[in-house]
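Each remark here refers to the structure printed beneath this line.
Every protein chain of the complex appears in place save one, which is left out.
Then we have chain A:
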Amino acid sequence: MKIMKSMAFMALIFSVLFTGCKPKDADIKTAVEKSISAVPSLAGTTVEVKEGVVSLSGQLPDETAKSLAETTAKAVKGVKSVVNNLSIAAPITIAVDEVLTKSVKDAVKDYPTVVAAINDGVVLLTGEIKKDALPKLMMALSSLKPKKIENKLTVK
């Protein structure tokens, strides 16, 4: 009986300890997220906190942003250490107009009712297309590294 009682007491202590810990990590998480969201270049950072250790993950544009996220997180009160699992996104490559014009011409060749115009990486589509052919055309154009596809096609 005595053992049972002390075990119940221990369990009570543990539950108090654990519930005591939880809000703290949650508070740190909120504080770190707040600091990080104040910096626009750090958008895309995911924050996890376990026993005061902050783990950062996600994708940022460059190394500067990656280390800035780490220093920003470290500066938050209650943070013991920071595990930086952020990765760097590859730069967006846009095809030059000369290359894009040629590749778009190849892609729309089999859609005689579609007209494509290229201007500074933007593919402007006019004319008309059948609904079931549209995804295929968009798939082909999206792989040609355009800056943007402006679809003004009439879908029939």
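Following the convention adopted for this analysis, contacts are C-beta pairs under 8 Å (C-beta built on N, C-alpha and C of every residue); 3 or more make two chains touch, one makes a residue touch a chain; residues count from 1.
Going forward, contacts and distances are computed from a predicted model.
A.B. asks: Look at the options "Cytosine/uracil/thiamine/allantoin permease", "SH3 domain-containing protein", "NADH-quinone oxidoreductase subunit K" or "Multidrug ABC transporter ATP-binding protein" and return the one that UniProt uses as the protein name of the missing chain.
C.D. replies: Record says "SH3 domain-containing protein".
A.B. asks: Quick one: say which of A:S81, A:N119 or A:S142 touches the chain that got left out.
C.D. replies: Checking each option in A:S81, A:N119 or A:S142, the one touching the absent chain turns out to be A:S142.
A.B. asks: Which parts of chain A are in contact with the chain that was left out?
C.D. replies: Where chain A meets the chain not shown: residues 43-44, 59, 61, 89-90, 92, 102-103, 105-107, 109, 131, 134-136, 138-140, 142-153, 155.
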